[in-house]
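Sharing a structure here in structure tokens format.
Missing here: one protein chain of the complex. Every other protein chain is in place.
Think of it as A and B in the order they're written, each chain with its own count starting at 1.
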Amino acid sequence: MERRQVLSKSAPYLFLIVPLIIYLIWVVGPMFYSFYLSMTKWDGLSAPVFIGLRNYQKLFKDPVFFVSLKNNLKWVVSFITIPVAAGLGLAMALNRTIPGEKFFKASFYAPMVLSFVVIGLIWSWMYNPAHGLLNQLLRMLRLDSLAIGWLSEKNVVMWAIIVVATWRQVGYVMVLYLAGLQGVDPGLLDASKVDGCSGWQTFRHVIFPLLAPVTVIVVVISIIDSLRAFDLVSVMTRGGPYNSSSVLANFMYIEAFNNYKMGYGAAISVIQFLISVVFIFIYLWRVLQTEMEY
Amino acid sequence: MLKEEGKVKKVLPILMAIVIVLGTVAACTPQTVTVEVPVERTVEVEVEVPVEKTVEVPVEVEVPVEKEIVIYNSYMSDPEPREADAGQVAMFEEKYPNIDVVHSTIAHEDFKQAIRAYLTASTPPDVMTWFAGNRARFFIDKGLIMDVSDVWESEGWNESYPAGFRAMSSVDGKQYFVPASWYWWAVYYRKDIFDQYELEPPETWEEFLQVCETLKENGVTPITIGTKYRWTAAAWFDYLNMRINGPEFHIDLMLGKEKYDDPRVEKIFTDYWAPLIEDGYFIDEPAAYTWQEALQFLIDGDAAMYLMGDFLRDSYPDEEESKLDFFRFPIIDPSVPIGEDAPTDGYFIAASAQHTDAAKELLGFLGSVEAQQYFADQLGRLPTNMEVDTSGFTPMQQQGLELIQGADFVAQFYDRDTTPEMADEGMNGFMEFWDNPDTIGDILARLETVRQEVFESE
Partner (left out) sequence: MTTRKFFSSPWRTLGFVALLLVTFIWLVPLLTALVTAFRSNDDIMLQGGPFSLPRGIVLTNFQTAWERGGLSRYLPNSFIITLPSLLLTLFLSSLSAYALARFRFRGNRLIFFLYVGGTLLPFQVLMLPVFRLTDALGLYDTFAGLIAIHTAFQLGFCTFLLRNYMRTVPGEIMEAARIDGCGEFRIWWQIMMPLTMPAIAALATLEFTWIFNDYLWAIVLLRNDALKPVTAGLATLQGQYIMDWTVIVAGALLATVPTIFVFLFLQRYFIEGLTLGATKG
């Protein structure tokens, strides 16, 4: 009995030891090294030179930084509303036996499966002002004035890219909610029907609260993914036209890998990291406080 | 529930077994490739080769020879260059049977990231492709590239390469780089459309403007361009600057020795470039198209001209290619020397390469007449080695060669002649100007600030 008690107490640590060590070496270590790098001037090839907070000073005077920040925020707002609602809606709609359900589920998940290069390529074609599908349709509907350069107009380009990202994200959220719905006890649903609740009321008062842990995950990843967004911007516009679609990750990439300013790039990443930390940790802290004890 | 548990119980151990097997396979993958040559191989050589070789062979037979390897990483991922590259390697291996080439091709864009890892790894590739100009200098200045002056000397390239190419490969009198192939830039145009409106390829700026006006009157957009990735706009800057202010001023500007807010620079935009945009001689919304997407207008006949490099023909539909021809960018000031953009690719060896001798052999081969002749014949590009026989070149190649040989100066292209950071800001500036030609004053002032930061601080 004593041995088991001792084992029980140390059980969590035993479970954590191997993963944690790997994680510390391969992720946390390099992470702290990047923090250090953000205070250096480094071209990625010779030795880094320590310069204190100069990179940060430069960053806060850099207009591209602020444009990127605004664009990331646009992305966050879009991601925590549309894909979440649409993904949840689809999961609810498809979580029952309807004809061809596998087809529907696979179709909405499909955008996740294609590489960013191809997605970017095809959507660039769709947005092509002269020959693209979108503008051809608009012209057919006599809406010629709307047939603009979706990726070349600086006020529109960021939203055009966000549309593509959202299109892709919906299937992802749907899959997460579908998995979550598996954990909802059908007995509870029956009980609420017996009590005379309508479909909407059942959803609002029974299902949605039960999906809370999944919603937490979905919100967190939406925020993270929108702050970390890189591939679509890189493939579709590379941050152009002249930085109007720049996002933090793309900005960092150009500075670090194109301009050989790794230190400055690291500083951008650190700021990006800190912003994410603030958003996420505050949210999660509140969630943890209110989590039901099982 | 129990049934599912049972399934899980059965499946997971199998999966773990797979992991272990795969992990072992992965761990056992050899990191370096050394192949021991069985004696029979050298016997083959003996049989095929005439008497002179047998003098060498006994030495090889007595000592069991471990084949040398050289690791060669290339960014020639375009379909045709890639095949030619593989051909070169095959030719080399045939010529040097005791050297194995470990040849890897990496996507062009990705290579620019990977090279950072390559040059600082403890086991780098030995030979790599790279760009001439500032891009190569960047690494040379940091001591990451091997001095190959001895190869230049032993191969006799100091004589067989034009002075310009030798200069571009040297730093402080030592050679680090081997330029191998290059191509020309020119204004490509639709011969049939020109014929339709009785137009001749223009030679002066006035003639050029007239051609544009005629085309426009007849409903054809004179010039197509896709500026999504900005470098196509930089081409216009290069050429206008070289035609108006001369190649020497242009290169000095690239090297940070001249100022961006100099009135001579501003003249390019206000007097020559802005009028083209404002008169509607370019297609609409050029920033929405990649250079390839903008090609569609030329193919459809909606536009008639495209300032572009020769690789444009690789993307042009085969059956339409005969309608294309090119002319030199029009002369603006006849008193100014003629400069042309001719980006050059070549090879170098990592300073920390581990197979130095084999690497130098490969480098020697890649710059030789044999390899370059093959490359030029396969691809229609131009060789750097003057001893290559040009008589077999296609008419286009001959024309291109004449174009460049008739130039007084050859530049590498905006984003290869100046530092990456300056190029990035500069190209953003061109795009901003294209959108708002009136703001050029502010744009140039900003670029000047950047120039000072980049070139004058340490």
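Criterion: contacts are C-beta pairs under 8 Å (C-beta built on N, C-alpha and C of every residue); 3 or more make two chains touch, one makes a residue touch a chain.
Given the structure is predicted, the values throughout are model-derived calculations rather than measurements.
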(message) So one chain is hidden, and I want to know which residue out of A:49, A:93 or A:141 touches that hidden chain in the complete assembly.
(response) A:93
(request) Quick one: say which of A:138, A:197 or A:216 touches the chain that got left out. (result) A:216
(request) Quick one: say which of A:65, A:108, A:150 or A:242 touches the chain that got left out. (result) A:108
(request) Can you list, in ascending order, the subunit A residues touching the missing chain? (result) 4, 7-8, 11-16, 18-20, 22-23, 25-31, 33-34, 37, 44, 93, 95, 97-99, 102-115, 117-119, 121-123, 125-126, 128, 130-133, 136, 167, 172, 175-176, 178-180, 182-183, 185-187, 210, 213-214, 216-217, 220-221, 224, 227-228, 230, 248-249, 252-253, 256-257, 262, 265-266, 269, 272-273, 276-277, 280-281, 284, 288, 291, 294
(message) Across the whole complex, list the residues on subunit B that are touched by the chain not included here.
(response) 1, 4-5, 8-9, 15-16, 18-19, 22-23, 25-27, 29, 31, 71, 73, 75-79, 81-82, 102-110, 113-114, 116-118, 120-125, 290-292, 295-296, 299-300, 309, 311, 314-320
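As a working rule, only the chains that are shown with their structure count from here on.
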(request) Between subunit A and subunit B, tell me the centre distance in angstrom, where each centre is the average of that chain's C-alpha atoms. (result) 36
(request) Would you mind writing out the residues of subunit B in touch with subunit A in their complex? (result) 112-113, 116, 119-120, 138-139, 142, 144, 228-230, 284-290, 293, 296-297, 420-421, 424, 428-429, 431-432, 435
(message) List the residues on subunit A that touch subunit B in their complex, please.
(response) 43-46, 124, 127-131, 148-152, 154, 237-238, 240-243, 254, 257-261
